[in-house]
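Missing here: one protein chain of the complex. Every other protein chain is in place.
Here the chain labels run A, B and C in written order, and each chain numbers its own residues starting at 1.
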């Protein structure tokens, strides 16, 4: 299964097993349409009807607002922004409403919604490719997850839909692996077996994708794949990297990262989000607080620069962290 | 002059010296009204007319959007959100428009706007007191400043209005020092002489508020004052703290912080924003990258917890970092 | 109150009681505020009681209301615990949301009063979403969104009403047009006079109604609620009303005139109902006075309860971030 298919499968199972689950977003259920911007919901309106796969007006604020209201009234909405960048049109509903209502009610209402955000640069320019993690990790009350494989995508989406909290669910466009005319040209190809049955991956866990002894590389989404490629190249240099996929940013399993750093004494964080104030800054700060004395080298971050996302492929390549940048930055941790 | 008066003075001078400067916001110019939520613009509509002190509908998105459009058409708008929390209603215009247009135009247009945001807890609950710095420090293209004194407030607002970039201008409610029925009950009182003439404080500078040799405390807005109080108490314990007021978060003068840390070997960051992903995480990460080997102790942060802001005074006291928390956390850096 | 087509004296007496309770509660708080005894902020609804009571009298307990920064009237009319909301205003552990909310964030989930919202207009799409969930679940419950004239200019109004209309959601949009958004007169923030006219932009029925007449409110609400309950979609109801006191604590109302103020007090909804009950329907003046005294006692007991209640624990600051 591709990640797009895995996500679809998760939604299908969630809807089959719980009649209160429904989907809302733009172009997600139109007959003869796309199944959202990236084919993820294709066919679901045929299966579950337009009452449960709701094509909304272009009204991001109302999409999230309606999800908040539906969640507080006993449903489990899965809302989609066509591109993650449009969430800024709905930010009040995310930050001031969804995230806070459980607390503001003193625990008397829950807001079990999922907000799916396709993120990542894909040659569409500054308003169609931002990685927006850290706006949400900074907002108490939101869970924030970001799978890097189809297997995780399915299990985490099922867990997210069944979680009683608002969950921001980030999906990287180049990992969808969609088919046909809507496939992203720079897609990462990988095969993972995705079981067809109903399984959940508990939110709040990281996954150690590669074990190593010399440097800990923490990355998410597309960057996990680049970090793994980098690790192979580093290995040729005699550096064995441990690659940790932070598929859940909130809650964050900082313990596993800390333990890894205790072992490797070196930490490199890789993210596609902008450097300043990205989630990597928090991982660095937590490490500087908890594991400072284990470190043999500065904590470094490889991130997108503090510029808006440029469109041209040649510029995007400069912007998005590359395998080469990861390799050279990791190597620099071993400079005498 | 109180900070409210200092800000008003800055706007008055800016409007007198440049006919393209105008103000827009809710309740800012109504005759017989409040002068905004905190009296800052009181009287300016009498002086400059309702064409230059524009009372808008409750339309935060359009307030910022209109400011973006006006700025691109040769004016210098100063927009106000009545409370900083409402900026989430305008987040698309801030993040996707104001911040990016100069870059997206390849430098061909400028967006010289100021967005004034009253922030800080003041017993109004979760939707009326958030410190929102790090949403903006994470957005490339925005300058982000946050004065802690009336003198700085005036000089920085004048510099911000005359800057050719979008500037997010944070004002802490408890520092306004307003008078009469609209005064905040928990206001910090301090006297600073504010010259009546036209002066600017360059954006991008920090201010060392107290020199010390043992620990560097970096703080902003209300927390500068608490850090200074804490420093006095620490001094009684024999710990001399250097207190740095990061009145400008973007650009950030990390060099001065780094130099201080090289001297003190200890860093404590104090902010009213939530811990996870606050601007303090970035300062910590930068230090862990640039000055790790100078540190004798972990980098610690005193911040608001990762909870929404509660309303009751008794809870707010738990939420907002106190002098006591600063003192005890700073002391802990010297634990054997 | 029970739902009925012809308005009975009994209904009117109940409405009188609720409006009196709201008015007296708000005035009592105002007096305490003047003495410096009320913590936090304060947004009061004196003058607007008929809207809250007329609307809520048509609702079932399991219908949901979403209120605003000015929530007291709506909450009382929906049957919320007076003690719990009072304790909340005083930031006590016994408050309806444990002191976390404060005056702008009142709730009583046992009667369908959701946490009131202090982001202007935000409850409009939220109420729409609740209504969509009712429809999805095949329930005949309705949701009500209360908001002001000022709120009708924010994007959430537009998106929420349009979505509700296309979804045929069982929601009622109640716009209390008290002519001002804080200090700003409606005429300077929109060129139209009747907010109800905006309903056309969504293909939704919209009505502009006298908000100082509780019976008119009741009749219009009954129609809208039945319509929603029967699956015939949302309605925008605009009520012309007036807030007698300032926008929030310490607002001397320098932006509006005494004549205007007086002209609305002359149409006071409680006095109008009193006249109707006494002059037209022969209810004894004393009976109404007794009701008012009962209200006053309930209010005093609530304030006593609040003052005597404990502060929330420090630990509770950290509770309920996640479910």
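In this text, a contact is a pair of C-beta atoms (placed from the backbone, for glycine too) under 8 Å apart; a residue touches a chain by one contact, two chains touch by 3 or more.
Keep in mind the model is a prediction, meaning the values are calculated, not measured.
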{"item": "Missing chain: touched chains present in the view", "value": "A, B, C"}
{"item": "Residue of B:35, B:65, B:84 or B:212 touching the missing chain in the full complex", "value": "B:65"}
{"item": "Full-complex contact with the absent chain, from C:158, C:229, C:256 or C:276", "value": "C:158"}
{"item": "Residues of chain B (touch criterion as defined above) contacting the omitted chain", "value": "19-20, 22, 51-52, 54, 56-57, 59, 61-62, 64-75, 77, 92-93, 96-97, 101-110, 112, 140-141, 143, 164-165"}
{"item": "Residue ranges of chain C at the interface with the undisplayed chain", "value": "153-159, 162, 165-166, 188-192, 197-198, 200-204"}
{"item": "Those residues of chain A which, in the complete complex, touch the missing chain", "value": "26-27, 30-34, 55-61, 82, 85-86, 89, 123-128, 180-182, 305-308, 310-315, 318-319"}
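Going forward, only the chains that are shown with their structure count from here on.
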{"item": "Centre-of-Cα separation between chain C and chain B, whole angstrom", "value": "36"}
{"item": "Cα-centroid distance, chain A relative to chain B, in whole angstrom", "value": "31"}
{"item": "Whole-Å gap separating chain A and chain C, where each centre is the average of the chain's CA atoms", "value": "41"}
{"item": "For chain A, residues contacting two or more additional chains", "value": "92, 96, 103-104, 140-141"}
{"item": "Shared interface positions of chain C, touching two or more other chains", "value": "100-101, 105, 117, 119, 155-156, 321"}
